[in-house]
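With one protein chain held back, the other chains of the complex are shown just where they sit.
Residue numbering begins at 1 within each chain, and the chains themselves are lettered A, B and C in the order written.
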């Protein structure tokens, strides 16, 4: 299988030229668009990898399922579902999905920015710094990597330029979905997006979701089977933004992408996959990452459909 | 398992009072809201059933995946994908998903009305009557039921009152997605929606999708594994209209509902399920049908996530 | 003043190259984009003209205020206002101004297509042919031109290609704003748009609106002062589609444009103006016509603001 991964990485590297690295956050623009890496962790304990799988990058939107998990673990499903919906928005990641003059909780989704910002207010902590630390701890635990830390430069860059997210957060505040200070909530959100990970980390986190809540090796349960179903289902319907439908058809597994170039793909009961490929298509998904996953899905019959 | 089905039907019959039967087509308003039936066909050949599983009703939107299948079989995936998109619209079944003054094929989806009407123009036939007959034949074959026929009364009722669908079709015509006469295309669509089936039929059709294109018993291949992936993936992301997200979280299998009260649920590799329960929630899905499927999914671990 | 008009026509003819003739109806595409004509009728009885003022063209949307007038004359203001709103839509002429799944009468406007189609159902007549004949009679009377007639070729062209209008009409039917047969209503609407007029006719019609309901020469009252206020006010806020704001700022008088190249401008108490210039800007307004009116307004202080 190492060989298959090497081969896919070689085949797909070419298509990195069809996309481009994110530039809306100045720090992200520094990425090398040609890099591509993959790490796969299987349920029998084997792991394999190819390319730039050790390269660190910021997690960006791939943190959204972890935020959702922590919100579920802290509050239970009913509480979370009542505050943030689960339907696909049919719109880009930073869309304002408002019906005329009102914002309904059913219309915000934890996998797009507005829902993820709302999620920050649901996780527990006496301060937003503490909330972020708890999120960071959970990320380290799921990834089995105590080295995971905040990328200060990206965080400061996001904080300085994140005006669309500020607009979204003030809309949430306007309609009663944020009670705390908007800048504090956003600070937690910008930090969450700026956690630095590598493909191996994403593969491990994906594995726990594929393994319905249990860590590899120790088999320790971190969250319930029910929460795995909840998160994986949302990843399937909305994890790849407005490219989720094509991804479901062509790859057929729950996944989440981020503008840092990461993709985390969950193959229920079978494997966790982490990808790094910072050249993005117009929807914000890793161009080469999707190609690698498509090839892997075809050759290893990964589609759950 | 018969016992489990009986029990679920009993438990869920109560919630039929939370919904109501469709009234926008006069013929549908005649249904008995308290009826509830289920039929399950498993991969080992066993089948079980409970309640009004023999009751005939019109297939309505559950015909959409069959239309999509026939379009794929007639034209191949690339041709179909270029003309009708696969993203969730995030909107109700009869929504007009236009961006300002333009309609993009990527914004129409085969599981909502506009996309399904476009699908009628893709299936082959020298006339729209012939196209409908080919669809009817495929439906009979997938269901293994040569008795399936058109419900003339519902068809005429739809034809007379289907003005929203006319509006959608004329928009498709305006933007070049329909070349033929709108009324002929609609005639085929209204007939397609008025095919009369029962829960057993839906279970058989779902089984072929679960079995990736092969019929039960004979194991004859009707369509490719690839098309099963294609259709099942779209059912997962958009099969239950703007209730698809909750259904994915709570039941976790590809499914399609219709305003006639039917639900067809596909449990890949394992089973096909057909439901009849004409009392609908506000999104147009069978209230009790969803409850039965939720119960069955929990007790039999059906979620593919 | 004849001299001023000649001069303006010469000055503005150049800008016809900035636009293009309408092509969505095949017959309209045959117009000569460089033609430009103007006719002015003043309250003291003088009239002056320049350029192609005798050229006949189809009235298109300039018929909308006449439809509105006839609806008011037939039903009174309250009845009409309850069925068709008066607010600017902020959208193009053929926009679908729906709030989610509902269409409110307050959101349709008599100066855009949906509202004008609804208006056809409000005017009286035992058949839609009779309704059209009554509209034609009123147009002839206001223009003082018994020669005005239907352009059959344009009418048939519109009827054959008017699918967007069919879509709009079926939406009106869906939401109860049309009770009669859609094709009959549309037939009346397509005929109304295909009335053949010249700039002189438009100037006379505009004059009656400027003169608050009285014909020139005879001073015969055709409609009440109140209806003149009603129609002129709507022309000011929405007569030039989504270019109404710029027109109000730059010209400052009520006006209505049509894709046939006509503009009818009303200078209350002072004059009626008719323009022909078939080269249109992207909003569907005559490019040169607006320039001529701007020049005339500046030099003769026409702005009512």
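Here, a residue touches a chain if its C-beta (ideal position, glycine included) is under 8 Å from a C-beta of that chain, and two chains touch if they have at least 3 such contacts.
Predicted model only: the values in this text are computed from it and were never measured.
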{"item": "Residue of A:4, A:48, A:73 or A:171 touching the missing chain in the full complex", "value": "A:171"}
{"item": "Touch residues of chain A, complete complex, unshown partner", "value": "92, 94-96, 98, 100-101, 163-164, 166-168, 170-171, 173-174, 182"}
{"item": "Touch list for chain C against the chain that is not drawn", "value": "85-91, 97, 109, 228-230, 232-234, 236-238, 242-246, 248-249, 252, 254, 268, 303-305"}
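Everything that follows uses one rule, which is that only the chains that are shown with their structure count from here on.
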{"item": "Cα superposition angle of chain B on its copy chain C, in degrees to the nearest 5", "value": "180"}
{"item": "Identity of the most central chain, Cα criterion", "value": "B"}
{"item": "Chain centre separation (chain B, chain C; CA means) in Å", "value": "47"}
{"item": "Length of the line joining the C-alpha centres of chain A and chain C, rounded to whole Å", "value": "54"}
{"item": "Contacts with two or more other chains, residues of chain B listed in rising order", "value": "none"}
